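Of the protein chains in this complex, all but one are displayed in their positions.
As written, the chain order gives the labels A and B, with residue 1 at the start of each chain.
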Amino acid sequence: MDGQALRPTASWENGTLAPVDRLRAERADSPTPGLVEGTEPGAGQKSAMFVHAQSFEDLTAEAEEEARRDDELDKSGECAEELKVLVGEKTIEEQRNNSISSESRSKEEDVSSEAWRSHRKHVFVLSEAGKPIYTRYGTEEALSSTMGVMMALVSFVEAEKNIIRSIHADGCKVVFLTKSPLVLVGVSRTCQSDKELLRELQYIYYQIVSLLTLTQLNHIFQHKQNYDLRRLLAGSEYLTDNLLHRLDRDPGLLLSAVTCLPLASSARDVVSSSLQAAKAKNLVFSILLAGDRLVTLVRKKDQFLHHIDLHLVFNLVGSSSSFREGEGWTPICLPKFNTAGFFHAHISYLEPASELCLILVSTDREDFFNMSDCKQRFLERLSKRSAYQALKEALKCPTYSVAQVGIPELRHFLYKSKSSGLYTSPEFPEVYHSDEEQERLMGLYQDLHSCLHHPTRPLRSFYRCSETENLLAWVTSGFELYLCFSPLGTKALAVSAVNKLLKWIRKEEDRLFILSPLTY
Amino acid sequence: MASGMQEKQYTPSLLSFFIYNPTFGPREGEEEKKILFYHPSEVEKNEKIRNVGLCEAIVQFTRTFCPTKPAKSLHTQKNRQFFFEPEDNFWIVMVPWFETQCIEKPNKDGKPPTIEYQEEEILDTVYGAVVRQCYSMYKLFNGTFGRAMEAGGVELLTQKLEKFFYRYLQTLHLQSCDLLDVFGGISFFPLDKMTYLKIQSFVNKVEESLSLIKYTAFLYNDQLIWSGLEQDDMRILYKYLTTSLFPRHSEPELAGRDSPLRPEVAGNLLHYGRFLTGPTNLKDPEAKFRFPKIFVSTGDGYEELHLIVYKAMSAAACFMISASVELTREFCEQLDGLVGPQLTLLASDICEQFTINRRISGPEKEPQFKFIYFNHMNLAEKSTIHMRKTASVCLTSVHPDLMKILGDINCDFARVDEDEEIIVKAMTDYWVVGKKSDQRELYVILNQKNANLIEVNEEVKRLCATQFNNIFFLD
């Protein structure tokens, strides 16, 4: 897939990639598709917080370049890595003991049973030697032969100077992703496109890298080709499980964006500045979360955090309750930032019962006490101001109802501001209360997403009128918009709804988005 | 099919095409026995075995996840392979390959150009359908694989496969395959009630007086008007007639060298009738009265029939007669004498009617849209995108990418059987609309760059009102 995203899509991306500073005054009230990126609702004022990712492909783009970087790093800190891993492993180990995994792992399943087969989505990770590393369902042992076959297929095709991508049968597809030294295989009964599945495998890949670093991985397999990686990853499977669960439900991972806690800009600015004030030498990122929602993020100048890395952090925090015990200190590799080395994250909740979780990312593994000191300073500044109260208030309603927009036929929507990498979306309405319904809707959004971002035939807009709902998706240089209407809604309605909604978002943008991200 | 020319020239777009049966060479070293047909034949033996091996592996592997539904296609970076198991353990594999699948990207500073593969260039649904079509076509002229096996074992089967596919593969034009191949539809000739009834009564009278005739099909302008065959048989026969037989004979007509008036026939009735299959000239004492045999399904199994295709001007009648009967010169003369004049008459009738209706409907100005219509119920197909399909290629009047978008929408529709409508705007600002109502599918391409969703919808409504006012389309 290398670089496909640069093909026709490029036409409307070129030139507008860099965020443009704009004064609020200049922003149009009802945005039009023509508006320049950086002025769409939710666009950041200064430079954005994240590495830009219009669509997923650009991740694979830098594959080789990554490799190069690894080699260099490899030489330098080999022994150092070892240690880090051990530390890393330890902490993960203890997390495992009190981890509440979102999905009860049905390890003891009979892998020849219909029940096992009929899971909606299987994910397998194996080494290039064909050794099992991870399976979502069943035990790796039971599947070693199956994974052996997978590897055989991969290498057979490779022998022909070719790469296996996927196998298609009615209602079932198998997708292969080779990320040396790992091979990831997804088996899905959903109607997701290969690309969507690939994207999910990528996430899994990065999840594993984030635990070990790519350097570490390469190193291990260079030395011992059929090393059983599970020894290192033991106890961390629930992270992968959770990530897979998120992938099914969290629009953020689909949109390559994160969503924020609705909060008055005044309050948010105070929180940000307090965080900004609490800086330290090796501190790279300070992130304040409310559940899965971003409150604010402060970063070192010209250090960008990629949304994937952020999601991995979210996953780490969200998957484990151990951090509630007090201040956590854990090494974490942010693969989109650097696949070679570990950062060290200081993770703690502002108050035991609170949803507010502070993550301070440092480059120095000895920095624990500096970080915890930063936290204290932040808390002091914060509690001095009324902002903290406002923040706590905001926590009470972390989401909003679509009814506020005032379009009866509108059931739900996703809106992503491209330049800021942030998105907003209301809570699911009554009809989608069940998990199945919510995942179905997500599935529909995924469809739209992959249609619009088709590698060779991307689309500007997509309207589908079906028996269950009417959907409209629209991509401009500035934003991506996905709407879900009642199936009895008309096209005329859809068109007018878009404008009305964009106006509404513009009106609400300083609550829903982080318009002025800060750096130290 | 008339015996073909000898010089080898395979369609470049076909990388390989092979048929195998894993049960034929179960033991080590016997793998070659599995292979019943392999194109290109010159491929080195071990490579053949290797490729078959891969397919077996893929199929086997997929079974671990869906035992009931076999693998249909394998995507790799460089190409796609399509699998089809028409009869138990018989597998057909096709690997198309097009230049468009890879682009050379020149590299600066003297590096060799990097090759970039366009993995989404090929639509699974289209080529999956093509493979199935290959089999149906074989079956039409040879019956099932199983039949050949019963008759003469592997030996006979391989002969038949060789004989058939050697020529058939040359007639494949994979490049120009598209949505229409997925539908495998039949284009019906629009006709007023009265003329249609005339044709009915013509067919009935002929079948009465030539009682040997079991089924009749009637076409005009390569479009079907009447079929006595069941739908699925007609579908593939129609494919054969319109993409192979008629084009082969149309050239002389297009060149104005239509078969001359033949005053010498019985009753001194002038007519343009001639056999497209069987004898080219009845008068020729050497004339052979052999006709192609086809296999059509009956309630239980299939029956073998002679296929007589008889044409007068633009009207063609297919008469099917049980293969057990020996067809004689007398019969052919009788048929020629009876059908020739009537068919000639009908042909001009139809032509007249058609032009009248044309005039009524008024001169058509180049419309803003192009469309494809298909009805699964009667396989009726209509396309303003495709210029008339010739033997060589089928020309479409829109950009391939748009055609592929149609394909994508079609896949979408195939997923659920409820009614659906999809309207997309491509990067080129073309609008593409897909509508699925009951068993019908309509695809419209609008070239109105500045239109919005509402206007596009209006445009489509107008189209339905003019083109499809007589059928029920859910809004």
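Methods note: contacts are C-beta pairs under 8 Å (C-beta built on N, C-alpha and C of every residue); 3 or more make two chains touch, one makes a residue touch a chain.
Quick note on the criterion: contacts and distances are computed from a predicted model.
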Name per UniProt, for the chain absent here [options: "Alpha-1,3-glucosyltransferase", "15-cis-phytoene synthase", "Regulator of MON1-CCZ1" or "2-methoxy-6-polyprenyl-1,4-benzoquinol methylase, mitochondrial"]: "Regulator of MON1-CCZ1"
Touching the absent chain when the full complex is considered, from B:K48, B:K198, B:K311 or B:H386: B:K198
Of A:T139, A:T363, A:Q438 or A:T468, the one touching the omitted chain in the full complex: A:T468
Residue among B:F65, B:F183, B:W226 or B:Y430 that touches the chain left out of view: B:W226
Chain B residues that touch the omitted chain in the full complex: 188, 191, 193-194, 196-198, 200-201, 204-205, 207-209, 226-228, 230-231, 377-378, 380, 419, 438-440, 470-472, 474-475
Absent-chain interface as seen on chain A, which is shown: 406, 408-409, 429-431, 437, 467-468, 486-488
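Everything below uses one rule, namely that only the chains that are shown with their structure count from here on.
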Inter-centroid spacing, chain B versus chain A (mean Cα positions, whole Å): 47
Chain A-facing residues of chain B, complex: 54, 57-58, 60-62, 64-67, 69-79, 116, 118-121, 124, 401, 404-405, 408, 412, 415-416, 418-427, 429, 452-454, 457
Chain B contact footprint on chain A (complex, rising order): 1-4, 8-9, 11-12, 117, 122, 146, 149-150, 152-153, 156-157, 161-172, 174, 187, 191, 194, 447, 451, 454-467, 491-492, 494-495
